[in-house]
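Here the complex is missing one protein chain, while the rest keep their positions.
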Amino acid sequence: MSDLSSPADRASPTIRCLLGMLGTDVHNKGIRTLAQMLRDHGIEIIYLGEHNTCEGMTQAIIAEDADLVGLSYSSSNYLDYTRQLIDTMREQGVGDVPVMLGGLIHPEDSDALRQMGVSGIFGPGSKIEDILDFIHRAVGRADEPAR
Amino acid sequence: MSQLADKAKGDKLVGEVLAGSIRTASRLISRAEACDSSITPILKQLFCKAGDPVLLGITGPPGAGKSTLVNQLIQHYRKHDKCVAVLAVDPSSPFSGGAILGDRVRMNQHAADPGVFIRSMASRGQLGGLAKATGDALSILQAMNFDVIILETVGVGQSEVEIVRHASSVLVLQMPGAGDGVQSVKAGILEIGDIYAVNKSDLPGADKLVTSLREMLQLSSKMHPWLPPVVAIQANTGAGIDRLVQHIGEHRDSIRSGGEVHASRARERVRYRVVEICRQLLNESVFSGAGVTDTQLSAIANHQQDPYTLAEKLVGVL
Partner (left out) sequence: MTKPKGNKDCEAPSEQVRKDSIEGVKVALSRTKTWGGMETREFYSSPHIDSDPYHAKNGEPGQYPYTRGIRPSLYRKRMWTLRNIVGYGSPEDTCEGIREALRAGTAGINVVIDALSQQSIDPDHPAFGVEVGAEGCSLPSARDMQRLLGDIDITRSGVAFHSTMMTYPLVAAAAIRQGKALDRIMGSHMPDHLQLNLSGWGNELVPADLCHKTSVDCIEYCIRNSPKWALGFPQGYDLRERGLPPHGEIAVGMAIVNKTLEDLLERGLSIDEVAPNLAWVSSADIDFFEEVAKFRALRRLWARTMKERFGARNERSMALRIACHTAGNSLVYQQPLNNLARAAIESLAALCGGVQSLETCTYDEPVCIPTAEARELATRTQQILANEVGAARTADPLGGSYYVEALTDRIEEEARATLSKLEEIGLLEAISNGTIEQICDQYNMDVERELQQHERVIVGVNAHQPEQVEQPERFTFDRSHTEAHIRRFIQMKRERNQEALHDRIITLYQVAKQGGNFHQAMIDALLSDGSIGEVWGTVRVAHGYSYDPFNVIQTPFVYGA
C-alpha cells in the first residue's frame, strides 16, 4: 500500500488536463463526454467549456499549470484557431505544453496541424484507450521539475 | 546537486513569486499539491513575506452560485483596481481520483486579465471542502501582493469547518430551496459564517430565507461583537453585490481594529496550520520508510509489538 502515497505520487503526479473550445462553436457534447471519461480514469480536468479566446485560454494554461491542453472542434476553423492559440502559448512561454485536438478533424489537415505543434489528433471514432495512452506518454515527456 | 545551488534556485523562485510571477506561483502550487517537500524552504521564506490581503472564504451547498458570485466579486474589485486571486476547490472522484474542475468556467470573463489569478484545485481525498495543499497555496498567494484572495470550497452543504481554519472572513452562501426556509439551513452553518448571503433572490422563498437566517443568527451569536449580516443577492446579474462587498469591508475593518475574538481566531488558524504540517511530516516519514523499518512493521503486523508505542516514538523524534 505504501507506494500509493506520497513518494510514488511525486514520481507520477496526478495529471492536470485543460479542456476547452475556442471561438463560437457550441457543440460541446464531445468535450463534455471526454471530460467525464478522463475523470473516470483518474485525470483532473480543468474544464473551460465553450467560447474561449486564445488569450484567455493561454492565461488559464499558465495559471492552472496544466500538463496538457485538449481542444475540441466541430466547426471548420480549427486550423486558424489552433495556430493562433499555439502562437499565443509560445509568446507567453508555455509553448512546451502538449496540445491535443479532437472532433471533426480531417486527416488531410494532420500534417499542417503537426507542423504547428499539435501532438495528438483524435478525429471521429477515436478510442478512449488511445487518448489515454497519448496523454500518459505526452505528459511523461513534458514532466520536468519546476524550471 | 549541491545545497548551495539548491538555495540559489530557491531564492530565485522566491524572488519571482514576490515579483508577482503567476507562472512560478502556479508551478509551486502544483508542487505543493504533489506533496513535494523540497519546496518547503521556499514556502518558509514566502510565509514571512505575506502581505495583508482580504482573505475571504466562500462556502455553501452545491449549485448555490459560489463560482458565479466569485465572478461578480472579481468584477467588482477589478473596477476598483484591486488584484484578485482565487483558489477554487472542486471534489475529486472517490473512485478514480480524477476530477472535473468546473468553477473556472463561471469566471471565464476574467481569463485574460493579468490582475486576476484563478487556480482550480481538486480536493484529492481531503474532507471538509478544501484541498490538502490549500495552506501552502495560500502562503504563496499571500506573498504576491494580491489585494483580495478568495477561497471557494467544494459544495458539500454542511460541516465546512475547514474554511474557518484558512480564511479570515467566511461568507456562507445559501439559496432558497424546496420547503421551509428554516429546515433548509443546515446545522453547523450558523457557527461558521461572518457574512451570510442568500443567492438566487429571483427565486421564490428568498425573502423568507433571509428573515429566518437573521432570526437564527440573532439567537445564536449574542456574545460576539460582530453580528453576521444577511444579504440577498443575485449572483448572475450582480444585484446586491455592492452591499455584500461593503459588509466584507466592514468585517475586515472589524478585524483590523483588533479585539480578542479576532486575535484568538487568528491564533487558532495558525495552530491548526501547525498541526496540519506536523501531520504531513509524520505522514511522509512513516511512508517514506525514513522513520520506520520493515522489521518494525512486521512485528506490529504479528502483534508482537503495538502501533501505539511506535507512533509515540515517532512523534517524540519530531
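Lettered A and B in written order, each chain numbered from 1.
Methods note: a residue touches a chain if its C-beta (ideal position, glycine included) is under 8 Å from a C-beta of that chain, and two chains touch if they have at least 3 such contacts.
The model shown is predicted, which means the values in this text are computed figures rather than measured ones.
Among A:G42, A:G95 or A:G123, the one in contact with the hidden chain is A:G123. One chain of the complex is left out; on chain A, the residues touching it are 23-29, 32-33, 36-37, 49-51, 53, 75-77, 80-81, 104, 106-108, 123-125, 127-128.
Residue positions on chain B in contact with the hidden chain: 63, 108-110, 202-203, 234, 236-239, in rising order.
We take it that only the chains that are shown with their structure count from here on.
Note on chain placement: the centre of chain A and the centre of chain B lie 28 Å apart, centres being C-alpha means. Partner chain B is touched in their complex by these residues of chain A: 2, 5-7, 9-10, 13-14, 16, 35-36, 38-49, 51-53, 55-57, 59-60, 62-65, 93-94, 146-147. Chain B meets chain A in the complex at residues 9, 13, 22-24, 26-31, 33-36, 92-93, 95-102, 104-105, 108, 111-114, 117-120, 122, 124, 283-284, 287-289.
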